[in-house]
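Read the structure below first, then the notes.
With one protein chain held back, the other chains of the complex are shown just where they sit.
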Amino acid sequence: MVERTRGIDLVCHGILILGGLMVCVPIYFAFVVGSHTVSEVLTIPPPWLPGTEFFANVATAWQKGNLGRLFVNSFIVAVGIAGGKIAVSLLSAFAVTYFRFHFRMVAFWAIFVSLMLPVEVRILPTYEAVANVALPLQWLADVAGIEVTLDWNMMNSYGGLILPLIASATATFLFRQFFLTVPEELCEAARIDGCSPLRFFRSILLPLSLSNIAALAIILFLYGWNQYLWPLLFTTDKSMATAVIGLKNLIPQADMEPAWNIAMNAALLVMLPPVVVVVALQRWLVRGLVDSGK
Amino acid sequence: MKTTKRTLLAGLLALGVASAVASPVFAQQRTEIQFWHALSGVLGERVDEIVKRFNASQDKYTVVATNKGNYDEVMNSTIAAYRAKKAPQIVQVSERGFMSILLSGAIVPVQDLMAEKKKQIDFGDFVKPVASYYQYKGKLMSMPFNSSTPILFYNKEQFEKAGFPNGPSEIYGEFDKQLYAIKSKGIAECGTSIANDYFWSMLENYSTVNDQPWGTRSNGYDGLDTEFVYNKSRVVGQVARLQKWINDGVALIAGQGLSPEQLFTSGKCATYFASTAAHGSIERDPKIKWGATYLPHEADLTARNSSIGGATLWVIKGHKSVEYDGVADFLAFVASPDLQLWWHKVTGYVPITNKAYQMAKAEGYYKDHPTREIAILQLNRGTPTANSQGFHFGNYIQSTFALREEMEAVFANKKTPQQGLDDAVRRGNDLLRQFEKLNAGKY
Partner (left out) sequence: MSTAGLKRAHYKEGWIPLLLLLPQLLVLLLFFFIPALRALSQSFVITDPFGGNFQFVWFDNFRALLASPEYRSSVGVTVWFTLAQNALTIFIALVFAFATDRVVRGRGLYRTVILLPYAIAPVIAGILWAFLFNPYVGPLAFVLKGMGIAWDPNRSGVDAFLLVTLAASWKHICYDYIFLVAALMAVPPSLLEAAAVDGAGPVLRFFKIALPMIGPTIFFLVAMNFVYGFFETFAIVDAVTHGGPGGATMILVYKVYIDGFVHINLGSSAAQSVLMMIFALALTVVQFRYVERNVNYDV
């Protein structure tokens, strides 16, 4: 910004205010609808200002959607995915960048390939994999002619919701990129001092990676909380669904009472934890997104 | 020493005898039977009542009824569970799933099961159209449970105001004029509310009532090499009629979050083609004076019987014999005339046995509720022809989805009625050929 151009600056502020409105208008209307009764929602013209029923609707939405239980599920899944993915990826990235061993490139490519196929393209077979995790062993047994029925059903379990979503290597790649930028001297010094690889990892590499880990944790928590397709497929038991799926079941479909007020209210509730996370931790989030994109 | 030992022994013996006597009471574990169904809301509550009554009437079995969603969702959950070897014992499958589940190899024919468990059921007493739909090689494959047929509900006041004191005409040409008159005179906002199952009430049943072929080989009864032909029958005219009604605002499609039934019961629309099972909810909160009558037919064609809808109860293979004992008991309970009569009265579904129907007539039920009889009279009207006995098509659930998708395009004026039906038939035939290929020689 070299010169002061009042005109353009004003326009820019205008644009940004418009942007803010664009984001807030849907949320505002969700709040408006969420604070009315069903009959008020159905009046024409629709209400533009909030009503008085907000907290009553919160109670109804919470109870009808069983949100208490579902929030717990979402939380476990989100934390599980974030923690699981970070842990697994740190180890793999460390192995692939700091060790020289025979299968290094094979392992690297195996991991790399998984980057190429988003999970949505293999939904049906992944569903079967979760329905019987022991299936590969079953095949081996069948081939070997061993008479045994192996059945490990992960449907409707936290494991079933978390594990398939850890199965891609984006975080591994991220950490690998980062490790490659760590100064060589650190490892050299560690080796000279007789430091074991794991000690090096724990005392030197990990502390250096903290900001990356933090950013990734936020991103993965949001990703896990907002998961839709997998909880949809893997939970037939309504008490194991996530908050987002519970919300979907509250959306008025054809032939249901148009309880938009409850649905919108529930939407606000379900989006609350991620929004809090984003607002509170946005610095790390932004840094994590942008740094990893480089 | 000896005395203590003897006392101990005596005590143990006593305990043993006591527990042997008492144990039947404790050891009696009720066998659980899983029953998955697709009825929710009021109907779901009625199902729960049936199950409660059955469980209370005996102490050997507990039936657990679970609503797994709509018919498609119940079918899919069952398939997934069956593949994981965790299927329920009893499943409610919609009428259009008949062929798919029949040839799946996953079921036990109900007539066989009842014979094996020595249950006295008069399989000849089931109402003709119901029996003919679910029979294969002379045997009833599933237990009829909730059978319905579409009838025409109408708003008495609105028809009177428009100058039609006798209600809707039974001839389509006249009915058409009536709806336009009602709308143009401003008596109602729309002439008819389009239900979500209009493909059944207004297309398939149009085809049966007007004796039009839906598919070759007697609608699939005679072989797996059947083909859809409804794009070459009078159904084309019917779809064109619906498209015109929608374009002119005479017919309304309720969208997301609005119920077609609500459009009728709130007085917005003058008529409503719906299952007779809608009686239950329409009667609950009548803001309007309503009546019901037969489905209209074309002037130049004789009216035949309508076809059934609803579902039946199927028994899944792979369970223990003691569980099948319970299943047989439950199915016999469901088919008993008393229960049938009660079910018919509270839901509006058709009484599936002639005995139950006669009982209702004998107690004068239809004098007080004349509209309840329309469905069964319409089902029994005349002799069923090859075109009106039912639909035996494989993968029919998927073909119906294709038909609905094509009709959406027609109603959005993206395709002509002929184009839409041609595409629906093409997609349906692909599915039929796939079914035929996979099940060659099994039917």
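Letters are used for the chains, namely A and B, taken in the order the chains are written, and counting of residues starts over at 1 for each.
The criterion applied here is as follows: a contact is a pair of C-beta atoms (placed from the backbone, for glycine too) under 8 Å apart; a residue touches a chain by one contact, two chains touch by 3 or more.
All of these numbers come straight from a predicted model, not from anything done at the bench.
*Asks:* Tell me which stretches of subunit B touch the chain missing from the display.
*Replies:* Answer for subunit B: residues 72, 76, 79, 82-83, 100-101, 103-106, 246, 253, 255-258, 397-398, 401, 405-406, 408-409, 411-412, 414, 423, 427, 430, 434, 437-439 touch the chain left out.
*Asks:* Can you list, in ascending order, the subunit A residues touching the missing chain?
*Replies:* Spelled out for subunit A, the touching residues are 1-3, 5, 8-9, 11-13, 15-16, 19-20, 22-27, 29-30, 33, 41-42, 44-46, 48, 85, 87-89, 91-92, 94-105, 107-108, 110-111, 114-130, 133, 135-136, 163-174, 176-177, 179-180, 182, 184-188, 191, 197-198, 219, 222-223, 225-226, 228-229, 232-233, 244, 247-248, 251, 258, 260, 263-264, 267, 270-271, 274-275, 277-279, 282, 285-286, 289-290, 292-293.
FYI, only the chains that are shown with their structure count from here on.
*Asks:* Distance-wise, how many Å sit between the C-alpha centres of subunit A and subunit B, to the nearest whole number?
*Replies:* Here subunit A and subunit B have centroids separated by 42 Å.
*Asks:* List the residues on subunit B that touch subunit A in their complex, please.
*Replies:* Per the touch definition, subunit B meets subunit A at residues 68, 77, 80, 83-86, 196, 254-261.
*Asks:* Looking at the complex, which residues from subunit A come into contact with subunit B?
*Replies:* 131-132, 151, 153, 155, 236, 251-258, 260
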